[in-house]
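One protein chain omitted, others in place.
For reference, chains read A and B in written order, and residue numbers begin at 1 within each chain.
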Amino acid sequence: MRDEYRLGDLAARFGGRVVGDPECKIRGVATLEEAGPEDLAFLTNPRYRDAAEATRAGAVLAAAGTRLPGRNVLEVPEPYAALAEILELFHPPPSRRPGVSPLAFLGERVGLGDDVQVGPFAVLGDSVRLGHRATIGAGAVLGEGADVGDDTWIHPRAVLYPGTKVGARCVIHAGVVLGGDGFGFATSKGRHRKVPQLGRVVIEDDVEIGANSAVDRGTLGDTVVGRGTKIDDLVMVAHGVRIGPDGLMAGQSGIAGSTRVGRGVTFAGQSGAAGHLAIGDGAVVAAKSAVFADLPAGSFVAGIPAVAHMSWKRAQAVLRALPELRARVRALEARLAALERQEKGD
Amino acid sequence: MRDEYRLGDLAARFGGRVVGDPECKIRGVATLEEAGPEDLAFLTNPRYRDAAEATRAGAVLAAAGTRLPGRNVLEVPEPYAALAEILELFHPPPSRRPGVSPLAFLGERVGLGDDVQVGPFAVLGDSVRLGHRATIGAGAVLGEGADVGDDTWIHPRAVLYPGTKVGARCVIHAGVVLGGDGFGFATSKGRHRKVPQLGRVVIEDDVEIGANSAVDRGTLGDTVVGRGTKIDDLVMVAHGVRIGPDGLMAGQSGIAGSTRVGRGVTFAGQSGAAGHLAIGDGAVVAAKSAVFADLPAGSFVAGIPAVAHMSWKRAQAVLRALPELRARVRALEARLAALERQEKGD
Partner (left out) sequence: MRDEYRLGDLAARFGGRVVGDPECKIRGVATLEEAGPEDLAFLTNPRYRDAAEATRAGAVLAAAGTRLPGRNVLEVPEPYAALAEILELFHPPPSRRPGVSPLAFLGERVGLGDDVQVGPFAVLGDSVRLGHRATIGAGAVLGEGADVGDDTWIHPRAVLYPGTKVGARCVIHAGVVLGGDGFGFATSKGRHRKVPQLGRVVIEDDVEIGANSAVDRGTLGDTVVGRGTKIDDLVMVAHGVRIGPDGLMAGQSGIAGSTRVGRGVTFAGQSGAAGHLAIGDGAVVAAKSAVFADLPAGSFVAGIPAVAHMSWKRAQAVLRALPELRARVRALEARLAALERQEKGD
């Protein structure tokens, strides 16, 4: 049986306010479409207003001031943040099963914290160290000397090359590769000679990295992903990149070698940055854009090459108006020619 | 020894017509360049006409009306579809070897259909269910409660997170990750807090997903890939996306969170769509394009942001003509200035 909460109690717990019936009983959380009379649904994006008006949900979690006549609304200042907390309340994380599978392979001098969990066919190379309550999924491979912090979760089949360091409370999803060689080749007479890649990958605390993403080791220095940065699926971080804390990299974005990214920088989906750049704190790179030059802090850029978002919008508008501009030039030419003929005829 | 077929018999079997010698013996299928006198080659793209004229093949499979003087031609209405059938005739799929490897790991309450095949080091978590004749490759990991339909093939090292559902007759290639957490974070005071991702991934029947692609689980509802949709390599489908039946997503394309994609929609290579959009039935998104707004059914769009393909073509043409337009404006300015001077002088 699931837990049951009064809507009023949820409001008190999450710093919100009930518009409607505080006695309404909530036993779960669901989407607007799927919710039933004992579920709390949520409206965090105005696009879904119609669905919110049509929902069968017992109550709707929404931003303060959202009007949904005839509905019980749980108003909170930050609905998406409140949703995170409410989901944790109704759906505690899956229980761990501490223990090392007898089917895992452990090298020599492996250091295990308390209550670690290691799945079948996982490989822990020599001198690997796991922090307390670290979880290593089935088939994950941790190379020699890899170091995983407390409460970090390495999902099945992730690979940490030798020497990779992952901080505490990180989530590394399935198929992620950390510490593969950077793409460094010295080209001479048309042939490419490998430059040994000797740096490490260092993932700081509270980082999440999505499925099948890749972070390469540096040539000499380390590639670093800063504390609290969240990385989506199929993202590439090249050798020697340093990403500051609290950044976001959405799906299929990428950063080329040696670029330094400040604090709280956002790369939207399928965007990228060239190598050897400096990208200032708080910069935002729009989806599908490509940064080819340094960006000052607070930039909001779009396009290929990326320019200030306002300039990009204006250029798009002018582009759409081009056929009309061409017609105006043609008209001018005709009128001017007429005038010139007349002038001559004078 | 390989089977041998009369060209005339192949024509009868596949609803075609022989131009040339129906007695010609065919023992295999090969490319135009590599075919020998006992091979059938195929011409499905007019770019390869020269190769078709130079081929050593005994006969060429081609669309009705293709003229290849002096060659035996097997004319069919849909050559590429006929090729699929003919290849199956000459190259039956590799024989399966039913059985569960003693080196696989099976959790508790695993349900196995008849004649399943499970490779070494595969992991089937608790309560996993495999349909009849399902094939699980070496090192694949199926999380707790994952469900795989009849005749589905999961290639080596694919990962299905707990609760993932894959239909019948699907092909999931190596390295695919289904059900990783969606990229959902609530940002407050610059810090990103994880929103639990509790939905599932549901792959309907007859879907194929290429190597190293990733489909994320929804936040609350499911992420769904519709029946018969084919997905290429390194594609990303974000949380809460719903893709209709019979779609195509080519390599390195991606769809951001919660977007609804209709029936028979095509995403060409390296294209993408932003989140929370509605994309109508039969829409086609050109390669390298990005959809930032809803698309009506039957749209054919290109560009960043994607616009109607015709508008995109026109904009490209105008762009190329811009230097000339600028020159015309300069000429107008000079002529007008001359006229104005003259007028003043009058």
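Criterion: contacts are C-beta pairs under 8 Å (C-beta built on N, C-alpha and C of every residue); 3 or more make two chains touch, one makes a residue touch a chain.
What you see is a predicted model, and the numbers here were worked out from it, not measured in a lab.
*Asks:* One chain isn't shown here. Among A:Leu234, A:Ala250 or A:Val301, which residue touches it?
*Replies:* Going through A:Leu234, A:Ala250 or A:Val301 one by one, A:Leu234 is the residue touching the chain not shown.
*Asks:* Can you say which of A:Leu89, A:Val110 or A:Leu332 touches the chain missing from this structure?
*Replies:* A:Leu332
*Asks:* Would you indicate which residue among B:Arg129, B:Arg157 or B:Arg217 is in contact with the undisplayed chain?
*Replies:* Touches the omitted chain: B:Arg157.
*Asks:* For the chain left out of this view, which of B:Ala12, B:Ala54, B:Ala84 or B:Ala293 touches it?
*Replies:* B:Ala84
*Asks:* Residue by residue, what part of chain B touches the chain that was omitted?
*Replies:* Chain B touches the missing chain through residues 29-31, 33-34, 45, 47, 78, 80-81, 83-84, 87-88, 91, 93-94, 101, 103, 119-121, 137-139, 155-157, 171, 173-175, 208, 210-212, 228, 230, 232-234, 246, 248, 250-252, 264, 269-270, 287-288, 303-304, 316, 319-320, 322-323, 325-326, 329, 332-333, 336, 339-340, 343.
*Asks:* Hey, which chain A residues sit against the chain that's not shown?
*Replies:* So the residues of chain A touching the unseen chain are 105, 121, 123, 139, 141, 143, 157, 159, 161-162, 175, 177, 180-181, 183, 185-188, 190-196, 198, 212-214, 216, 220-221, 234, 236, 238, 252, 254, 256, 270, 272, 274, 276, 290, 292, 304-305, 311, 314-315, 318-319, 321-322, 325, 328-329, 332, 335-336, 339, 342-343.
One rule holds in what follows: only the chains that are shown with their structure count from here on.
*Asks:* Using mean CA coordinates as chain centres, what's the chain A-chain B distance in Å?
*Replies:* The answer is 25 Å.
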